[in-house]
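Coming up: chain A.
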Amino acid sequence: MSQHYPALIIVVPLLAALAAAAAGWINKRYCFPIAVASLAASFVSSVFLLGRVIRVKEVIYEMAGWTAPIGIVYRVDALNGLVIVVVTAVALVNLIYSKSAIEEDFPDKMGTYYALYILFATGLAGMVVTGDAFNLYVLMEIASLTGYSLMGLRRDRATVSALNYLIVGTIGATFYLLGVGYIYIATGTLNMAEIASFMSQMSDSGSIRMAFVICLAGLFIKMAFFPLHGWLPNAYTYTPTASIGLIAPLTTKVTVYIMIRMALSVFTPEFSFKTIELSGAIVWLAIIGIVAGSCMALAQKNFKKMFTYIIVAEVGYMVGGFWLGNRAGISGSVLHIANDALMTLALFMAAGIFARKIKGEEISDMQGLFRKMPWTMAAFVLGGLSIIGVPPTCGFFSKWYLISGGIEAGNYYFVGALLFSSLINAVLFFRIFEVAYFEPFSESHGHDHSHGHEAVAVEEAPLGMLIPFYVVAISLVILGIFSGDLITKIIYFAIPAGIV
Partner candidate 1 sequence: MNWQIDLITLLLVIICGIGAISVKDLLGASILLGAYSFLMCVLWAVMGAVDVAFTEATVGAGVSTVICVAAVFQTTRRAKN
Partner candidate 2 sequence: MKKLGLLTVVVCGVLLLLKTAEFADWGDPNSPASRHLSPYFLENSIKDSAVPNVVTAVLADYRGFDTMFETTVILAAGLACFFILRVRKTEKPKSTYYRHVPTATTLRIIEGAVLPEQSKVFKRIDSVWVPFDLILATTCKAIIPFIQIFALYVIAHGHHSPGGGFQGGVVLGASIILMAISRNLGAAIAHLKEKTTVLMAMIGVFIYAGTGAFAALAGKNFLDYSTLATVLGVDEIMARSHGILIVETGVAIAVMAVMVWIYYNLSSAGKQDEGL
C-alpha cells in the first residue's frame, strides 16, 4: 500500500464525499463518521508520505501508469510534502471542531455539506501534490466551486459576497489557465518538471514571459494579494462558522504555495528571480500590502473582519519574503505557510466560539469573556501571541526568518513593514484582551454593570469545540519549538540548491 500514498490522499476523500452525499439521503448519522474517517486516512497517508519524502527526497506517482510527459504524475518533494500535511491536518481538525455548528446550521442538508467540505479539502490537497499544470487548474476549480457554495449560505450578505468572490475567483483561475496555454504553446508540454527542463533555452521567449506574468496575475487575484484583495474581507466575514475554519486558513496559503511551486519548479529560480525583473516590484507591493492590511485591521470594530485584514497582511509577508529571493526569505515564507495556516485556524476557531456565546461580532461585545470562559481565552491568547510573534510560539520563528531574509537582501523597508505590522498586531490583540479582561461581562449591554464580577458563571465552549481548539493552540507552541528541525530537515531540501 505504501507506494499508493499520493493517490490515497486524494482518492479516499473523493470516494468518501460520494458516500457522505449519498448517506445524507439515506441516514444522516453516517455522514460525520465517514467524513472524519476519510480525512483522517488522508492525514495519516500524508504524514507517512512526508516521512518517505524525508528519506528519498522525491516521490513520484504515475496516474494510470503512464510516465511523466504522457500521463499525469503526482510529484511530492519536501515542499509539498510539508504543505500537504498542513492541509489535511487543518481540514481534519476543523471538521471535528465544527460538528455541532454544522448540525445547527444545516440540519437538512448535512450530507451535502459534508460532501462539499470533503471535496474542498480534496481539491486543495490535489492542488498541492499534483505535478501537472493543467491538472492543477481542474483541482483549483473543484476547490473554488465548493468554496463558493460553502461560503454562500448564511446571512443576507453572504450570498452577495460569495457571488462577487465567484466572479473574481473565476477571473483569477481563467488567467491561470491562459498562462498554462501560453506555456503549452511555447513548450508543447504540461508536465511541470518537463517545462522546467525546457526553461533554460526558452528564457528569452516572449510567450514564456507573458505566461509568467499572466499566471502570477491570476494567482495574485486568487490569493488576495494587495491591491487585488478587495473580495477577501467581505467574503470571509460572512462565511458560516464551520466553513471559515477550512476556507480562511487554507485557500490563500495553498495559492501562495502554488506561486512558490510555479516560480521555483516550473519557471526555475534563474528565470523567476533574474531574467524577469519583477521581484523588486512585487516585494514593494507586498510591503504596501502589509502596511495597508495592518492599518485596515486597526480600523475594524468587527473582530472577524479584523482577522480577515490580518490575513491580507500575512499574504504580504509570504509573498514578499519569497520574492526577496534568498534562502532565508524563502525558508521563512514556506515556514510561514504552515504556521499561518494554524494561526489563522486558531483565530477563526476562537471567533466561532465567541460568535456562539456572545451573539455579536463587535470587539466591544467581548466584555468579560476571560471570566466567562477562561480556558477558551487562554488558548486564544496563545493564538494572538503567535500572530504578534512572541517567542516560544511559531509565529516568532517564521517572522525571524523573514526578517533575516530582508536584512540579507538589504531591503530594510520590508523589515520595517514586518516590524510595523507586528506592532499593529500587538495593539489589536491587546485591545481585545483588555476589553475581554477588564470590562465586566454583561448579558444585555448597557445596564447591569453594578452587579459586579462575581455574578458571572463560568460557561465554557462545549468540549467538542474546545479540544480541537486546544490541539491547534498547543501545536502552535510545538511547531515553534521544533521549527529549527523543520527548517533543517525539510524546508532546506525544498529550496533549489542554487539559491543562497
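With respect to how the candidates were assembled, all candidates are chains of the complex that A comes from, given by their letters.
Please note the rule applied: contacts are C-beta pairs under 8 Å (C-beta built on N, C-alpha and C of every residue); 3 or more make two chains touch, one makes a residue touch a chain; residues count from 1.
Keep in mind it's a predicted model, so treat the numbers as computed, not measured.
Chain contacts in this complex place chain A in touch with candidate 2, from the set 1 or 2. Listing the residues of chain A that touch candidate 2 in their complex gives 4, 7, 11, 14-15, 18-19, 21-22, 25, 61-66, 69-72, 108-109, 112-113, 115-116, 119, 122, 126, 132, 134-135, 138-139, 141-142, 145-146, 148-149, 152-153, 159, 182, 184-190, 205-207, 210.
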